[in-house]
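For this depiction, one protein chain was excluded, whereas all remaining protein chains were kept in their positions.
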Amino acid sequence: MTALRRLGSALLAPAMAVVVAVVITALVILAIGENPGTALQVLLDFGDTPAQQTQSIVVILNRAVPLFLSGLAVAVAFRMGLFNIGVEGQYRMATVLAAGAGAAVALPGPLHVLLIIVVAMAVGALWAGIVAVLKVTRGVSEVISSIMLNFIALGTASWLLTGPLRGSEEGAAIITTTDIPESGWFPDLNGLFGVVGLAQPRSELYGFLLVAVVVGVVVAVVLTRTRFGFDLRATGMSPSAATASGVDARRMVIKTMLISGGIAGLIGLPDLLGDTRHFGTEFTAGLGFLGIAVALLGRGSPTGIAFAALLFAFLDRAAVPLQFADIPASVVTIIQGTIVLAVVIANELARQLNRRRAERGSGQGDPPADDGTSAGPGGPVGTRITDDRQEAGR
Amino acid sequence: MAEAATGGAHPPGTATGDVPYAVELRGITKRFPGVVANRDIQLRVRRGEVHAIVGENGAGKSTLMKTLYGMHRPDEGTILLDGREATLRSPSDAIAAGIGMVHQHFMLADNFTVLENVVLGSEPTRGGRLDRATARRRITELSDRYALNLDPDVLVEELGVGDRQRVEIAKVLYRGATTLILDEPTAVLVPQEVDELFGNLAELTREGLTVIFISHKLDEVRKVADSITVIRRGTTVGTADPRTTTARQLAELMVGSELPTPGARSATVRDVPVLRLRGLTVASQGSRPAVDDVSLLVREGEVVGIAGVEGNGQAELVDAIMGLRPLADGSVELGDQDIADWSTRARREAGVGFIPEDRHRQGMLLDAPLWENRILGHQTRPPAVKGLFIDRRAARADTERIMEEYDVRAPGPDTPAVALSGGNQQKLIVGREMSASPRLLVAAHPTRGVDVGAQAAIWELLNTARAEGLGILLISADLDELISLSDTLHVMLRGRLVATLDPTAVTPEQLGGHMTGAHDGAAGAA
Partner (left out) sequence: MSTATTAATSAPNRGPLTELLLGGGKARRITWGLVGLMLLMSVVRIVSGEQALTSSSTFATALLLAVPIGLAALGGLFSERAGVVNIGLEGMMILGTWGAGYAGYQWGWVGAIVGGIVLGAAGGLLHAIATVSFGVDHVVSGVAINILAGGIVRFLSELVYAGSDVGGGVTQSPALSSRPPSFSLPVLSSGPDLLGDLQDTDWFLVSDVAGLLRGLTSGVGILTLIAILLIPITYLVLWRTAFGLRLRSCGENPAAADSLGVPVYRMKYIAVVISGGLAGLGGVALVFVANIYKEGQTGGRGFIGLAALIFGNWRPGGLAAGAGLFGFADGLQLRSRTAVVALLLLLAVLLLAVAVFQTTRGKYVQAVVAAAFAGLSLVGFLTIEELPTGIVSFTPHLITLLVLSLASQRLRMPKADGLVYRRGDH
C-alpha cells in the first residue's frame, strides 16, 4: 500500500509535467496556424508495414540507449549534489579517442570491443576528474569549470579529428577518423525480432543496449543498496551531515565525478560501435546536454531515467516526419525543453507537498522550520565548498 | 519617536481602566495543518510596562508573537492596539502600527554595516540617493538616547552577540515602534549581557515604550517584568504579578506539573583516561587562533563541561576532536592512541559518539527516512551494514528498537526525519549514538531547542551512560545544565581555557563572570 502510494507520488510530478508540456506545445502549434492533432498523429504513426513499425521501434531504442547513459552519468553526480554539465565534453573526448584507439589496434573480437570501452571510460573519467580536482583543491565551482571544459573538449576533439586522428582524405567534405575494423564492432540484437515473431527492421538494433541495461542495474544497486551509495546520497542530501558522519567530502567528489565521467565515456559508443564505426564531424552531438534533461525528468533514479530516455527518443524520432507535415522539427526541442522546465517545477511542488504531508501525518513537525532557506543540490555557483576544512586550512 | 515621548510614562501598575491597553488580544486562535498552535489566547499589555510571556518550548509563544507581528493572520480572534481593532496583514502593517520585533535568531545581514541594517526598508533618500548622512545622524541620536552604544559604520559581522541584539533593537526603534516584542532575547546572552539588556529595557520603558518579553527563564522574568502572562499548550492559562509570585508557582502554571532538574549526581569518575587533548590549536581566518593551546582530560565515567559564550572556539574545538577541522598544533588522544591524523570515520569507528550542536545541519538527513538516519554516522558498522552493502531490514528493525527504547515518537522507521519534532529528532540521535556503545561522547548543546520532557529524558540518558563508564565532553550554553551535569567544568574564552571550576561550588553568575573575562586571572581552583 505505502509502496504503491509512493510510486504514485513519484509518477505524479513527471506525468503532470508531460501534460503541461503537451498543452503548451499544442498552443504553440496552434499559434503558427497548424493542427496539433496532425503533430500528434505524426508522433504516433510508426509506419504502415510491420517492417516500418519495427524500424521505428529500433530508431527509438537506438536513440534511447545513449540518452539513457547520458542521463545516468548526470544523475550519479546529481545524487551527490554535483552538477556535471560537462558530460557533453566528456563523451566527445572519450569517443574521439576511443575511435582512434579502436582503429589503431587489431585484436580478437571481444577484446577489441573491451579495449575500446575501457579507453572511452578512462578518458571520460579523466576529463571529469579535472573538474573534481579543481573543485576540491582550488574551490572552483564544478558548474563553471565543466562548462569551460566542454568548450575545451570540443576544440580538442576537432583538432584531434583534423590532425593526428584524421582518417578521411584531404579535401573530403566530412572529416572522420579511420574506421574501426570489424573485430571492434558490437554485434546487433536483430535476432531478437525473429525470436518474438516481429518483422525484421532495416537497421540494426544496437547490441550496446545490453551494456546500458547492465550499467543501469549496477548504478541502481550501488546507489540504493551499498554503503558507498549511502555516502553518496547522504552527501547530496546534506553535505554537512555527511561530513560529520565520517564521509570524506573531497574524496567523495573525486570518486563520484570519476564514475560520472566513466559512464559519460560510454555515451558515444552505441553509435560508434553499432553504426558509424568512426568519429567524425557529423557524429551525434548534444547528447550530454540532453542527458541533463533526461536525468531531471527521471528524477535521478535509473528506472525513471530509462523512461525519460525512451520518451525523448520517441519525440526525437518524429523530427523528420514532422517536417513532412509542415510542422517545424524544432517543435520537438520545444516539447523537450518545456517538459524539463515543467518537471523541475513539478518536482519541487511535489517535494514541498510531500514534506507538508509528512509533517501533518505525524502532527508534530515544528511548523516553522529553523532555516528560512534551503540549498539546492547544485549549491551556489561560487566558490563555496562542502568541506569545512578548506576554509579552516587557509 | 515623538509619539513615544508624548505617550506619557505611567509608572508600572498605575494604569487605570480608562487608559486603553497598548496591546490587547482577544480569543486568538491559530491553526497549522494538523496542529492548533494557539487557542483562545487572551493578553492585555499596559503602555509603558515590560510584559513577560512565559511558557515552555513549544507552548506556542513564537506563534503568538508572529501573529502580533503580522507574519501570519490568526484564524479567529481580534487584535486591539491602543483600544482600536487592528488588522495586521504583514510585518509592514505591524511596523506602521508601531509594533517592532526583535527576533530570537538575529535578522541581520552580516556583510552590511550597522547603518545599512538599521535603515533597510525605510531608507532616507535625497534625490534618489541613499542619504547616509541623515541616517547616520538619526542612528547616533537613537543610540545616545537609549544608551545602545552603536557605531553606524561597522560591519555587523564584526560585532558580538550583545551588540547585534542592540542593532536589532535600534532597527525597531528607528521605525518608530512604541511596542517592542523581544523573542527569547536572553537565550544567547551571558548573565552580564543580560543585565545590560535589562538596563536598556528600563531606558525604553522610562521613555514610555512598551516591551513584550518572551522567555522561559523564570528568574529573569521575575527580575525584569512588570506583569506576566503564562502560556501552556497553546493557550493562556493565567496572569501573575512578579512581585507576589514565586518561581515555583510560575513553573507549576507553566508546566502544569513539577519542573525537571538534571537530578542528583554521584561521582562515577574512574581513573582511566578516555580523551586527552594536549596543546590543541586550531587556526582561524583571523590573526588569533580559533582554539588556542587547549589541554584537557576526560576520564571514564566523567562529564567534562565546557562553558563559554558562543563563538569563543567551542565549535572549532568540537570539529577538531571529531576530525572535521585540521589541527594547527597539539595532539588528540583517544585512550592511549594518538588520533590526530585519523579521519572522522576512523574516529567514529574507534568509539567516539557525536551529538552535533545543529542537528539539522550535522546530525540528520531531514528528507530521508528514520532508518537511513539510523545508519548516518555508522555506515561502516553493524547492525545496519553488512560488508559493502546496506542491510535495510536490520536497519529498520534496529530503528524500531531505538524508537522503543529511547521513546522516539514517530509512526515508523519509514517516516521522514523532517516530520519529527525537535525533541524526538534529538532522542533518535542520542539513541543512535548510544547504540554503538561509544567510549567517548562529544555532546554539543544536547538539549537545545527540545521540549521539557525530552530534555529530562536526555539528561537521564547522559547520567546513566556516565554511570556505565562513558566519558562525556559536554558543550552547552545552558549554565544550569552545565553546572548540574558536569564533574569538571572548564570555561572557554577567545579560544583558550581560562578557568577550571568545581561545578558543585559555582553559581551561574560566577560562571558568567569567567565566560566574559570579568574574572580573568582570578580563576577559581577546581
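Read from first to last, the chains carry the letters A and B; within each, the first residue is number 1.
Convention: a contact is a pair of C-beta atoms (placed from the backbone, for glycine too) under 8 Å apart; a residue touches a chain by one contact, two chains touch by 3 or more.
If you're wondering where the values come from, they're calculated on a predicted model, not measured in any experiment.
Q: Where the complex has a chain not shown, which of B:Val19, B:Val36, B:Met71 or B:Ala456 is the residue touching it?
A: Only one listed residue reaches the unshown chain, and that is B:Met71.
Q: Looking at the full complex, which residue from A:Gln41, A:Thr303 or A:Ser330 touches the chain that isn't shown here?
A: A:Ser330
Q: Pick from B:Leu120, B:Ala202 or B:Val272: which residue touches the chain that isn't shown?
A: Checking the options B:Leu120, B:Ala202 or B:Val272, the one contacting the hidden chain is B:Leu120.
Q: With the missing chain put back, which residues of chain B would touch it? List them for me.
A: 71-72, 90-92, 95, 101, 103, 105, 107-112, 116-117, 119-123, 125, 128-130, 171
Q: In terms of residues, what is the contact footprint of the unshown chain on chain A?
A: Per the touch rule, chain A residues meeting the hidden chain are 28, 32, 83, 85, 134, 138-141, 143-145, 147-152, 154-163, 289-290, 292-293, 296, 328-331, 333-334, 336-338, 340-341, 344-345, 347-349, 352, 368-369, 371-384, 394.
In this section, only the chains that are shown with their structure count from here on.
Q: What's the distance between the Cα centroids of chain A and chain B, rounded to whole Å?
A: Here the centre of chain B sits 46 Å away from the centre of chain A.
Q: Hey, which residues of chain B end up touching chain A in the complex?
A: Residues 32-35, 37, 58, 62-63, 66, 105, 282-285, 290, 316, 319, 322, 324-326, 343-349, 354, 356, 360-368, 372, 375-380, 385, 388-390, 392, 409-411, 414-416, 418-422, 424, 449 of chain B touch chain A in their complex.
Q: Where on chain A is chain B touching in the complex?
A: So the residues of chain A touching chain B come out as 2, 225-231, 233-234, 237-238, 240-248, 351, 354-356, 358-371, 388-389, 391-394.
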